[in-house]
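Here the complex is missing a single protein chain, while all its other protein chains stay put.
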Amino acid sequence: MVAVEELWPASLAESWDTVGPVVGRPERKVKRIMFAVDPTLEVVADAVARGTDLLITHHPLLLRPVNSVAATGFKGEAVHLLIESGCALLTAHTNADSAIGGVSDVLADIFGLTDTQPLAPSKDGLPEEGIGRVGMLPEPLQLHEFASRVFSAMPAVAGGVRVAGERAGIVRKVAVCGGAGDSLFDAVRAAEADVYVTADLRHHPASEAREAALNGKPYLIDVSHFASEWLWLPTAAESLKNVLQDLGHEVEVGVSAINTDPWDFILTP
Amino acid sequence: MVAVEELWPASLAESWDTVGPVVGRPERKVKRIMFAVDPTLEVVADAVARGTDLLITHHPLLLRPVNSVAATGFKGEAVHLLIESGCALLTAHTNADSAIGGVSDVLADIFGLTDTQPLAPSKDGLPEEGIGRVGMLPEPLQLHEFASRVFSAMPAVAGGVRVAGERAGIVRKVAVCGGAGDSLFDAVRAAEADVYVTADLRHHPASEAREAALNGKPYLIDVSHFASEWLWLPTAAESLKNVLQDLGHEVEVGVSAINTDPWDFILTP
Amino acid sequence: MVAVEELWPASLAESWDTVGPVVGRPERKVKRIMFAVDPTLEVVADAVARGTDLLITHHPLLLRPVNSVAATGFKGEAVHLLIESGCALLTAHTNADSAIGGVSDVLADIFGLTDTQPLAPSKDGLPEEGIGRVGMLPEPLQLHEFASRVFSAMPAVAGGVRVAGERAGIVRKVAVCGGAGDSLFDAVRAAEADVYVTADLRHHPASEAREAALNGKPYLIDVSHFASEWLWLPTAAESLKNVLQDLGHEVEVGVSAINTDPWDFILTP
Amino acid sequence: MVAVEELWPASLAESWDTVGPVVGRPERKVKRIMFAVDPTLEVVADAVARGTDLLITHHPLLLRPVNSVAATGFKGEAVHLLIESGCALLTAHTNADSAIGGVSDVLADIFGLTDTQPLAPSKDGLPEEGIGRVGMLPEPLQLHEFASRVFSAMPAVAGGVRVAGERAGIVRKVAVCGGAGDSLFDAVRAAEADVYVTADLRHHPASEAREAALNGKPYLIDVSHFASEWLWLPTAAESLKNVLQDLGHEVEVGVSAINTDPWDFILTP
Amino acid sequence: MVAVEELWPASLAESWDTVGPVVGRPERKVKRIMFAVDPTLEVVADAVARGTDLLITHHPLLLRPVNSVAATGFKGEAVHLLIESGCALLTAHTNADSAIGGVSDVLADIFGLTDTQPLAPSKDGLPEEGIGRVGMLPEPLQLHEFASRVFSAMPAVAGGVRVAGERAGIVRKVAVCGGAGDSLFDAVRAAEADVYVTADLRHHPASEAREAALNGKPYLIDVSHFASEWLWLPTAAESLKNVLQDLGHEVEVGVSAINTDPWDFILTP
Partner (left out) sequence: MVAVEELWPASLAESWDTVGPVVGRPERKVKRIMFAVDPTLEVVADAVARGTDLLITHHPLLLRPVNSVAATGFKGEAVHLLIESGCALLTAHTNADSAIGGVSDVLADIFGLTDTQPLAPSKDGLPEEGIGRVGMLPEPLQLHEFASRVFSAMPAVAGGVRVAGERAGIVRKVAVCGGAGDSLFDAVRAAEADVYVTADLRHHPASEAREAALNGKPYLIDVSHFASEWLWLPTAAESLKNVLQDLGHEVEVGVSAINTDPWDFILTP
């Protein structure tokens, strides 16, 4: 599909990643498109029930390659459900992370960052493309104020938003990376960011980053992996709709309402 | 499917191989089963046209694992055709080579061998199980006589049967391996076979085997890969039908009539 | 040190792990021992300030081996602080996870489990030794009731306790693994546990475990890595004191009061 | 030998290949040179019997390196025979495949191709050098007509020439690769050749190529590995003779009459 | 330390090497510096006894990285001794081999070589930098004369200087490599050196080099590894003192008097 390649070129994908069409017949006409973060069975069933012809997800269904798609597991079940219903599936993963208007760019926009640059510039892309973004807040904020803005900007998930650092510490320079960003700590330190917003931080990377911090910075804000990437969906849907209209196609484009964050509730002190 | 596992246990498969269900819903009832060597598009379309519920092939559709089953290639096209038509696909490959009553056993039977043993015994199976077989002809034959028997026993394919050795040489001890058997030359020599019947022998393995031959033996007979494995299909179909009847299932079991040997004609001196 | 080897034998450590003495002179007399989860600079400074002769931590300081201990980084800084103050450092990590009375055993005890067995039995140890434990609650509980018990048993940390599953779902069989347990999902499913309590679960492993769940089980409870291992410290201190007294040594043994969970506060819906 | 390096430079050899002198004293004078495809014992004995000083073969004797040349196997036997008779051995393998006037070029010439280009251009050579060639027939032919020409151009071997495709299909653009060419299918498809002539095609590569074919093309013609490379010998002998004459050396150059195709007879339908 | 980096830049180190600070607090003032070849316990104890603040050695203490610096081995003992005494340790190894004024340059100077060039030029350095040197003697010498000069230039060690070659053979072009130089034989031959002076030559490399010699050259002179590198120490100490004085620091710089060649006596014919 030409429009998808224009928006999120496959050349921006990381080498370990798999993007592009996963299920579907290329010659079939598409009338309804739905965006989602994860191709879970619940998301697929909902898309099919709504008459979707093309489901575009951020996470790949078959990242680890398979020798069988028999419906003896949830991945084969999804393949059967999709093909039986004539719904195609397409992945826009690390290519959508890196692109202009991609996941990281949308996060930076929502936090109001200016003068943004990639944390890890893409090797084969434009200078503005790459994983993560770092930029400046329009005005300095205390850490707890900034964390509240992050919390408000995200769709509500059970796990909330965890913060490491002093509540009253001042933050001005912000690094963000949608999804799991624990491989970018060196880039975050090199950029001298005051705070790093990402997801899926475990004890050891987070502790080592805190021990290595100078004057306590960068602070860390750990958000929901799902929520950080969900934010990209409405923008992506809007962009795709516009590109398709420019190409003369009349297509409905929507965003899945299913929350695929795995956590259902939390107990806190 | 219990019956398949009983006949050709997955534990007999080689470590690099992938066997078992590839497409289909395990809960669906099966009324018509078809056997074939290769899951080519022609075989799949024919099976679907005949109302087949389960296609059992010797060669895997997805031996190299895939990240996508989109119908942009012939493998994805086969997956779509099968799922859209409600036809399951199952592979019985190196497990069916090794089993008692498997590909190698059927070949040995057709050539009338006695006192047969595996060329490469299966590590986790019975002593009678393993890749290839070696056994004795009931009476000594000249090489050209034995080659004629091999030729007559096989389904006719364009490429015929190639022979290396003296026409009048005497053969008594015969090694066979359905499909490509060029990794078993050491076992063939250790068994002191007079002739080795297998498929897909290329110039270098065949030449080195001829150079290393003692008194010109083992002679070599190179047959069609497809034909050598096709011989197993009727036996396999019969066995499966019997097992299913014993379990109280009334199922039609057939063999595909499509020739999937790739060659269409030959020019010879 | 003989007493440490008796309690947590090095042979129980995983192959990638490094346990035993890290800093210190073996001939020096030990009067005060302190236990902690992490050898952070704050923990080391506090231990030194309290006149500690031997600091025993669960996490290794030098898991990734080093070519330099210059005080140009926080690990070298810790080495200098310890040697300058005459305080030794010793690690009891995956050996303490696996041992009887080790981290996993203590968690199982605190949750009141009976008939406990290791999730992944130790290859070179007793049958009761190994990573993780699975056992039965004395009576069935609803998931939210059990989660509350887990929450109450843990030292309070900012991130709290996250739960995936239905509040009213019934749990009887419980799997636990102190620290990061995402490599044990196969063992948890094989054990048919109703719920799995562990730490550091990220989006993809947790989501895939939820998709693969049968009837929604196992439920997941994600606790603080630090908190799950802290629970072992008082028991470990008590055991070591007893062993040393039996050997005729009069030694003070304490537990560090420093919270080394990296998170300082949380925002929840 | 300078002349050999000029004609078939070692820099054109593939990285896994071994070319150049294998046996012989560099200072010894050469009066008689013989070319052959394979250094079999029969070829070596014949060369020695004819008083050959230098045997040049296409296939290496010691492609897999050896720790012993004792005459306990056929390779050591060949080394002894050569050294005892004062006959040198030299290999021109993938360098002779790639060179201008090399194996692939000779095949293209014999089939009358024009506008030829390499299928896989050599990295370190001229633009006209590389493995395989693709070019145009002077006029369109039906597949069976073209196959007849291929058959007539080759030295007669038992196995003949196998063809996959429709007899009456039209071919104009032809890809050729002497020896085993199954690694070049991607290049053949990219070149949009109507037919691919090569050797040693086994069931799986041939079948997958037929399944992936668009409108049935490229058709496949499988010839004898030996025969496809033998065609190069007279040209090579002529070229070497000329170069040596230009250098003022009076040398006899011949081609071995031994057929080293391993197959002796064939049975066809 | 800026002065050290200026003299022996870390970028000149080989990829497998580890150079720079190993022990010590960067903020501590340095008054006394001592140079040595090896950080043996005897060298460290002597340095500490003399009030040294910084010990600079050619060989790394922790070339193989460690998970523990407990004083249960001689490396941990050295770390404890250094930190307890407030003495830092710094390594200048293959970077000091390669640099201008480094180990190889000093050897070339002492032997009076002119027109020197590196044997293996440094990839990231100046053209004059790299491992080993090759240059011309001011006048031709007999091998035994040149060996006597080498012997006289070296600090006396038990093992002396071993020579392979004819006593009266003429040498003019000399290759040198401080420390173990057996990986540079190809470069020595390419440079057409008459003699190669290096250390730690074992039977097989030395024998193969002698067998491969043309007209018996290059001759070999095997010196003490320690002695060949010790020669660099006075020059290094002088250079560092000068750089520090230029920067306005008044520092004592000395050379350790401890002989760390492992051999104590020799018996010769």
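Should a chain be cited, it is by its letter among A, B, C, D and E, assigned in written order, with residues numbered from 1 in that chain.
Keep in mind that, in the parts below, a contact is a pair of C-beta atoms (placed from the backbone, for glycine too) under 8 Å apart; a residue touches a chain by one contact, two chains touch by 3 or more.
Owing to the predicted nature of the structure, the values given are computational and were not obtained by experimental measurement.
Remark: the absent chain touches shown chains D, E in the intact complex.
Touching the missing chain, out of D:62, D:136, D:170 or D:243, is residue D:62. Within the full complex, the residue among E:158, E:190 or E:247 touching the omitted chain is E:158.
The chain not shown here is touched by just one of E:26, E:51, E:73 or E:140, and that residue is E:73. Of the listed residues D:33, D:47 or D:79, the one in contact with the hidden chain in the full complex is D:79.
Along subunit E, the points of touch with the absent chain fall at residues 38, 40-41, 59, 73-74, 144, 147-148, 151, 156-167, 179-180, 199-204, 206-207, 209-212, 220, 222, 224-226, 260-269. For subunit D, the list of residues touching the undisplayed chain reads 18, 20-26, 60, 62-63, 65-72, 79-80, 83-84, 88.
As a convention for this text, only the chains that are shown with their structure count from here on.
Within the contact network of the assembly, the step distance from subunit A to subunit D comes to 2. Any chain that touches subunit B and also touches subunit C is listed here: A. Farthest chain from subunit C (centres taken as the mean of C-alpha atoms): D.
Mostly identical positions are employed by subunit A and subunit C in their mutual contact, as over half of the interface residue numbers are shared between these two copies. Subunit A and subunit B have Cα centroids lying 48 Å from one another. Each chain gets a centre from the mean of its Cα atoms; for subunit C and subunit D, those two points are 66 Å apart. Here the spacing of subunit B and subunit D, counted between their Cα centres, is 32 Å.
Residue positions of subunit A with contacts to 2 or more other chains are absent.
If each chain is drawn as a node and touching chains are joined, the picture is a simple open line. Working note: touching chain pairs come out as A-B, A-C, B-D, C-E.
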